[in-house]
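Below is one structure. I have some questions about it.
A single protein chain has been omitted; all remaining protein chains appear in their positions.
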Amino acid sequence: MAAPEHDRGSMIELFKGKFPGFSLDEYVDGALMLSPDAKAQFDSIMEFPPFQGEIDKGRILWEKPFANGRTFSGCFPDGGRNVAGNFPYFDAASDKVVTFEMAINRCLRENGEREFGYGDRETMGILTAYARTLSDGMRMNVVVDSPAAQRHYQAGREFYFRRIGQLNLACASCHVTYAGNYFRDEIISPAIGQTTHFPVFRAGDFLHTLHMRYQRCMEAMRAVPLPAGSQEFNDLEYFHSYLSNGLPMRSSVYRK
Amino acid sequence: MADPMKIRAQLQGDVADVKILIFHPMETGLRKDGVTGQPVPMHFIQTLIAAHNGRTVLEAQWSQAVSKNPFLNFRVRGAKPGDKIMVGWVDNRGDKASIEATLS
Partner (left out) sequence: MKHPTTEGVKIRTMRRSVLRAVAVAMATAMLRPLQLLAGQWNKAAFDARAVADALKGIGVTATEDSDKIVLKAPEIAENGAIVPLEIASQIPGTQAIYILVDKNPQPLTAVFEFANGAEAFVATRIKMNESSRVRILARAGGKFYATMREVKVTIGGCGA
């Protein structure tokens, strides 16, 4: 569709102007790309990340057979390799955006298992901390190819630019307008590249899925956070992920 | 059950580059439990030893200020394929673990 591609193109142009000399792929590092000192710490920590045990627990969960003997890998093409970048996608039949986490729950449902809570670190969190690494290196490939899909994309776009909370900020206020500036002691990351690496482990310890990160953002904006897995967040993720199309994924990374 | 520690050892010429990660809380005693509000007691690795084919190459003593899930990288000269690198530790409660890698 023309509109999403136009949005993505103009966002790229804007950031190219703001941050000359960076390749598009470097945006997956977020604010780290703007600080060699911070990036060096990231690289050092990722050499043998302290949260490797959580990813390992996720692998064990991913490989553990359901009561019917099947496993998660059977629910995805190629055993779940290089698939996460195709999410979220729009499902016309249900008129809903489908996230990777929703596909995990569909897999559980279809195999007669109990679904995971979208905000539950110990199940959905650690499972996706492993399962998404199966798509490391895949380039984001979010598709908006019908007017109905575009309605959801637009809903997400509208969310990203809408001012909310007591501070009257929009996601875009920080991550588009002020990207690269300091907020207290932190460099604000640009909108492009933000969806390529979740879940993240903040302080090398605390797992945050993308939706949990949205919640922390809403708290910082002095707004009441929406639930993880809510339709508003799904639509937001659809727009937000589209902006990162073409960028290489690398999940389960360190953030401060 | 997840492993208590992990080891990666690589030969670069005759130097073994050894990296270990230990799953340990390394509690400082200063942190408060999120639920009870009570301080979490100190719990940290105090001593660590590394051996190359049974000969001690490194002895370390740590405080509670080594990060949670400690990482350690050290290097041993005069190593060759088939050599064994062993690392073990003891914490302030007397808990201990060790792991071994064979160089290839």
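As written, the chain order gives the labels A and B, with residue 1 at the start of each chain.
By definition in this document, a residue touches a chain if its C-beta (ideal position, glycine included) is under 8 Å from a C-beta of that chain, and two chains touch if they have at least 3 such contacts.
Model, not experiment: these values are computed from the prediction.
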The one residue from A:Asp7, A:Asp29, A:Glu54 or A:Asp136 touching the chain left out of view is A:Asp136
Residues on chain A facing the left-out chain by the touch rule are 37-38, 40-42, 44-48, 50, 59, 81, 133-134, 136-137, 185, 203-205, 250, 253-254, 256
Touching residues on chain B - with respect to the absent chain: 3, 6-8, 15, 26, 28, 30-32, 46-47, 49-52, 54-68, 70-79, 86, 88-90, 94, 96-102
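The working rule: only the chains that are shown with their structure count from here on.
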Distance in whole angstrom between the CA centres of chain A and chain B is 33
Could you list, by residue number, the parts of chain B that touch chain A in their complex? 2-3, 6, 8, 19-21, 23, 67-69, 71
Please name which positions on chain A make contact with chain B in the complex. 47-48, 50-53, 56-57, 60, 204-205
